[in-house]
Every structure is written in C-alpha cells, then in structure tokens.
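Here the complex is missing one protein chain, while the rest keep their positions.
As written, the chains take the letters A and B, and residue 1 is the first residue of each chain.
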Amino acid sequence: MSPFSNGLPGIMEDAGLILGLVVSLMIGSYIVRDSILARLGQYVLVGAGLGYTAVLVWRNVLWPRLFAPLLADPMSWQSAGETGFLNLWLPFVLGVLMWGGGLELLRRPPERLGGRRLLRLLAAVPAAILGGVVMGVAVSGAVQGTLWPQLNAAVAAADGQAGAGQARWLVRFLTLLITGGVLIHLQFGPNAGGSENGSPTPGSLASERKEAADEGRPRLYRVLFLTLLRVWEGIGRRALWLAAGIVFARLVAVRFALVLSRLDYFLFEIPRSDLWQLIWASLRGAGS
Amino acid sequence: MATSDCPHCGYGNPLAAQYCVQCGTILGGQKPPPAPTGESADEPGAREGEQGADPSQPDEEGAEQQPPKRSSDTDDSRDGPHLVAEEDETVEDAQGEGPSQSASPAGPLLRGLGGLLEPADPLSYITSTSGADDPTRDRPTGPAGELSADEEERRHLRRLFSEDLPTAVGASPDATARAAERSQNGSGLRRQFWLELILLLGMAGALFWGAQTPRGGAGPHALPGLEQAHRQIDSLQPNSLVVVNWAYDPATAGEMDFVAQPLIEHLLQRQAKLIVFSQLPGGPATARRVVARAEASLQRPSRTQITANLVIEGGFLPGGAASLPLLGAAPARALPVDPSWVDLRERFRIAELGDSGPALTLVIAARAEDVRRWMEQVQPLNGGTVVAATSAVVDPSVRPYLHSGQLAGLVSGWGGGSAYVRRLERARGVAEQARSLRQINGLNWGVGILIAAVVLGNLAGVTERRRP
Partner (left out) sequence: MFSSRSGWLNRIVLLIVLVNAGIVVSSRLGLALAPPEAATTLYGWALLLGGFAIILGIANAVRFHLVRVQRGQREWLLSLLLLIVFALVVGAGISSPEGTTGLLSEWVFDAVLAPGQATLFALTGVFLLSAAYHFLRIGRPGGVWITAGALLMLLVQTPFLYEIVPESLVDLVDWLLTWPVMAAMRGILLGGALAVLFISLRLIVNNAK
C-alpha cells in the first residue's frame, strides 16, 4: 500500500493488502489454466477499472472543465462573448448529442421516423467533428513531426556519431540504402522478384517483369532496374529482420522485468508487511 | 449460430465477423448466403432506409475499407472489448443485411504508392507492447487458404511478438475455452508448461539468492542517448518549467518505475518545476507514487511540501492525439483548471508555458506510439527540447527521432534506468541496492533459460524436419 491511502483505518490497509494479493493470485492462476478464479479476478479488475475511470473523467475533466463553469455562470454565452459559447456551450451540446445518440445507437433501430431517428442523425455531428480533428492532426502531425524531419535526416549528411574510424559517406550511404530498401519492402513485399507459385501478385515487381517479358521486346534496362529494386528490397527486408531480432530481445527485457517485479511482490513485499509478520508470528507461536 | 473457420488459426467465428476472435486475422465479414428471392420483397428498401438514416453506424463496406481502430488510440483501450453493442443484436443486424449488400473486398484505392497502405501501422507491427495481435498485419490478399510467402512471413513475425494474452472478459464468452482446446490440439501458440515452470522457479530462486550475491562489473550497459539526456537535465536552471508526459500505468510499472524514478529524482535535484499530466487513466496515480518515492529517496522534508513547491499535477487529459496539440498551442487551457489543486501562483506559472514554452519536456512512455505522438503533435508547435524515458522495447523504434535531433536524449529500459542512477550523486539505500541485485540476478537467470529454450526449440525443429 502506498502512503496515499495512509489516512484510512489500519484494518483497511490490511484488507487492501489481502485484496491485492488475492486478486493477483486469481489473475496469476491463468498461467495454470483459464479457471473460474482467473476470470473472477479479471471481472473484479475490469469493474474497478471502469469505476475508477468514470470517476476520474467526471471529477478531473467534465466537471471542472465544463459543468462547473456552466453552472457557475449559465449565461456565459451572453456575458463572456463568444468565448463562453464556443468553449463551453457548444462542446456541452455536442457532448450531450454524443451521449444521447450513442446510447440510442446501442438499442435496436427504430421502425418509424421520430425523435429516436433524429437523435441517431444528430449523433453523427460530434462524431464527424472528432473524426475531422483526428484526421487533421494525424495528417499534419505525420508531415510535420515524422515525414519531413525524417526525410531530411535520411538525406542530410551523417553527423559525427559514426565513430572516428569509419568512413562517413559509407555509413550515410548504408543508412539511405536501408531506409529505401525498407520502403520498397513495405511497398512491394517480399515477393518483389517472383512468387513461389509462379503467379505474381498484381502490382508487384514480378508482375511488372512478366509484363515486360510478355511484350516480347528486349527491355534490358527495365529488367535491370527491376533486379536492382529486388536486391534493394532484399537488403531492406534483411535489415528489418535484424531489427525485429533486436526488438525481440528488448521485449524480453521488458516482459522479464514485469515478471520479476510481480515475483518480488509475492516473495518480498507481502512477507515484509506488518499483517504478514503478525500472521507468521502467531503461526509460529501456535506451532511452538 | 452459423460459423466460418478462420483461414489462419481455424477458429470458428460468427459468419458476420470482420476479424477472427482468436487470432485477429481479417475475415472480411463473410456474409450468409443471399436470402431466397421473394422472401421479403420490401426488405432491402426498408433496410436501406434504416441504414441511410444511420450515418454513424458503420456499414459493412465502410468497415472493410476502414482500417480497424487501434487499441492504442483509445483512452480506455484495455476495456475495449466491453465497448461493443450487445452480441445478439450485432449478429442479428449483420445477418439481416440484404443481398444488395454483398461483400466486396476493398481494393486499393490508389495504385503505386497506395501500396504503402498495406502495412497501415508498421510501427506497432514490429513493436506493439500490448495487443500485439493487430489484425491490420494480416490483411489477406488472396483467397482463404492460399497464403503467400508474404503472409507466412507476417504471421511469423506477428507470432514472434505476440503472446496469448488472456481473452478480455466479455469479449467472447466461449473464446478462451475454445482457445485452450486449440492450444491443446496444437493450433495457436502451443505453450510449453515445463519451460514456463522452469522460468518461474529459476526467477524465484534468483530473487531469493540474488540479494546475497556480490555484484561485480560495471553494471548494465547504457545504450547511446543516455549521456545526452543526463546532460540536458543537468543543465536546467532552478525553477525551470518541465512538462512531464506520464504515459504509463501500473500494467508496465514493473519496468517503467526503474526508468522514471531516476529521471524524476534528477529533475527534483535540479529544483525544476514539474507539470505532470497523463493521457492514461492510471497515469496520474502512478505518477504520484513515483514522485513520492523519488522525493523520499532524496530525503526531502515531506511529500506535501514537494508537491506544493515543485510538482504540479496536470491530471488526466483525454482525447488522445486530437487533444494533445492543445499542450503546444495553448498549454494553459490544457492543464489543470481545478482551483483546489493549483494555487494562483502556479496558475501563473502554467500561463507562462504559453509564452515561452517549457524548458524541457520529459516523455515517460511504455509505448512508441506515445513518443511519436508527442513528436508529431506537440513538439512542432512549441519547438521545445524533448527527452524520452521509455520501455526497453520502445528504444529502437524512437531512435530515428534521436538521430534526427528531434529528441535530445533517450533513456530506455531497466538497464538505462540503472545506468542513470549511477550518475546521480546520492547514496543508495540498502533496500534499493538489494532490489537492484535481485533484479540483476533474476534477469540473468531468465535470459539464460530463454537462450536454452531457443536452443532446444531449434533442436526440436531439426528433429521435426528429419522425421518422415
């Protein structure tokens, strides 16, 4: 238990310790098999998580940012000019539409025109606004934060991190080669040069090559170009595999750290607690 | 209920399912056979009207063309499976689709470069730390059963990075039981119980004896980027404003606490003014605990004093990527508004953010997605210096940002955190040292067992190939 719940009576602390241990053991029992205990633990966890999130959103977001200012000054849309209207009333209306329409969408569709149908129609408005903002930030963010700076960095001269003994141009070339190869791999896939069953995927390099061959003209430059692309793709694919291996090793470090942390909890944190010491002492006393 | 078998894992899914319940392979929403002619003459029209009046209800065609929403984009992603309409109704609705809505596989809209759509989010394809079974990875390009080498490779990589996470409660009542049957029958991930038992026993033993083992050597290796991160924080002036994006919760705290705490300690040592916020529901509470531990390890007078003086709780910020730019464009609007948390002076400090921006931003993230979001949504707006403290697995994915200069420093994983602690000028407590030793010992044993398992797996593979 953390110091943040220290103000509660001692029995609550003990109960919290036991509850945490029990929930952990129940969920952990999934290792053996998916039993009723494991599912019980999951349901308790999900129920608590949903409740906690609901309180958090209400107390931390909706109440202080929206409902409290609205209740404090319901006429803000008049008195504060556009600010109150744009920042409080409009999002309030949109949110209510989202709630109303969303709850309505969970029910069976209505058979006749009416209020329910209208609610369903209006629910599209906040969804569309949210969708538009998400699309806008995704596109502009991808361009400003990733596409442009990373393209710049890929093309720009390598800095001094390569090490004194290495030829800088070679490293720069390698970096560019691999980045380009990965992009070609993502575009054409590993069957760029030809597929196993002999039928190239439409749009792949293999199909391009087949088309060139079907035309019956010796298009050497085209075949050379496609071969070059195939080799380039192969380099990118191998770099991806190597990266995948390294990522896997890093994943091992993460997951093992999580397992160790839980084992540490069971083997060291719980036995060090006052409650456990008390139980242990009483057991030893009864035994002797 | 009629089912169709998944071409990937063989699991029996409802006919209308877009994705396999067990492995996430895209099924393309196979429709039941068309209703006999004349069964209901006015049915298509009636349904058309319903659909038309229901714009936000995704229709089958739209659902196929639209990439599935990634779990990382939802604020309460772990509860995702619960946020579905009632199962019976969904199936009924889907089965009620008329013949006019026959499934048409969504072809690529754009030729050429449009092929890049195929790996819609390759980042999570490689590095997903939760929910690694992202269905976007397995977009079938041919008929079921005719899996290309591409599919094979993708499946292989995906399996490598995915584990059989427990099926979330309520997602599918009988999915777990079926999955267990499949596992026993050899489909899906065949668990090696004996290996897992050895791992657990080995790690437990290592923890028990780890504290007594004398530690030698120089400690864990720090990957490039740590030095720069330390330099950035060390150069902060007292009372500098530092925004901390706390992007992890208790699920990954077992690793992330080791990374986050040393950096928070360093910031407190430099008397920086921290404004901590999170986009995860469990983030603010986790942050409070780590800050309290950091304060305790620095032996400051009391938690309340440090919270009042050096740490401002920015709380929870929902909205995902859509609301994040607010921190760059108008931080005073994004950060706390509850007067009970923040006194007037602090409000002025937050308002300063809008004029001058933070002296430093620290992104503490368990997923690459959170670092990428910050680099895309906030950093271009305020141009601030950003240091990332991440989970070990995130490191390779965000390294390009370090190389391009967008990130000013990078500390990752337990190893990075341990290396950072050694740079802090403070004595380590007995309990802290003991825990560190246990961690080292446990990791050593765990990796040893893993390497043995890989060797055994390869030997088993050779044996299987030789068998007729």
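The criterion applied here is as follows: a contact is a pair of C-beta atoms (placed from the backbone, for glycine too) under 8 Å apart; a residue touches a chain by one contact, two chains touch by 3 or more.
Just so we're clear, the structure is a prediction, and the values are computed from it rather than from any experiment.
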Answer key for A:Met135, A:Ala156, A:Leu224 or A:Ala281 versus the chain not shown reads A:Met135
Touch as defined at the start, partner being the missing chain; which of A:Ala68, A:Leu118, A:Val223 or A:Ala239 qualifies? A:Ala239
Please output the residues of chain B touching the missing chain, sorted low to high. 48, 51-59, 61-62, 65-67, 74-76, 78-79, 82-86, 109-110, 113-114, 116-117, 119-123, 125-126, 130, 149, 152-153, 156, 159-160, 162-166, 169-170, 173-174, 189-192, 195-196, 199-200, 216-221, 223-224, 249-254, 282, 284-286, 288, 317-320, 322-326, 329-330, 333-334, 340, 372, 380-381, 392, 395-397, 399-400, 403, 413, 415, 440, 443-444, 447-451, 453-454, 456-458, 460-462, 465
Spell out the interface residues on chain A facing the chain that's missing from view. 1-2, 4-5, 7-8, 12, 15-17, 19-21, 23-24, 27-28, 30-31, 39-62, 65-66, 86-87, 90-91, 94-95, 98-99, 102-103, 106, 121, 124-126, 128-144, 146-147, 150-151, 153-154, 161-163, 171, 174-183, 185-186, 190, 236-246, 248-253, 255-259, 261-262, 265
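Methods note: only the chains that are shown with their structure count from here on.
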List the centre-to-centre spacing of chain A and chain B in whole Å, with centres computed as mean CA coordinates. 4
Spell out the residues on chain B that touch chain A in their complex, using ranges where they run on. 50, 53-57, 76, 78-79, 82, 85-86, 89, 93, 108, 111-113, 115-116, 118-119, 122, 126-127, 129, 141, 148-150, 153, 157, 160-161, 166-170, 176-177, 180, 196, 199-200, 203-204, 207-208, 224, 252-255, 258, 281-282, 284-285, 288-289, 292, 303, 315-318, 320-322, 324-325, 337-338, 372-373, 375-377, 379-380, 391-397, 400, 403-406, 412-415, 435, 438-439, 442-443, 446-447, 450
For the chain A and chain B complex, residues of the former touching the latter: 2-4, 27, 30-31, 33-34, 38-39, 42-43, 46, 49-50, 52-53, 56-57, 60-61, 64-65, 101, 105-106, 108-109, 117, 120-121, 123-124, 127, 130, 133-134, 137-138, 141-142, 144-146, 149-150, 152-153, 161, 183, 186-191, 195-196, 201, 203, 240, 243-244, 246-248, 250-254, 256-264, 267-268
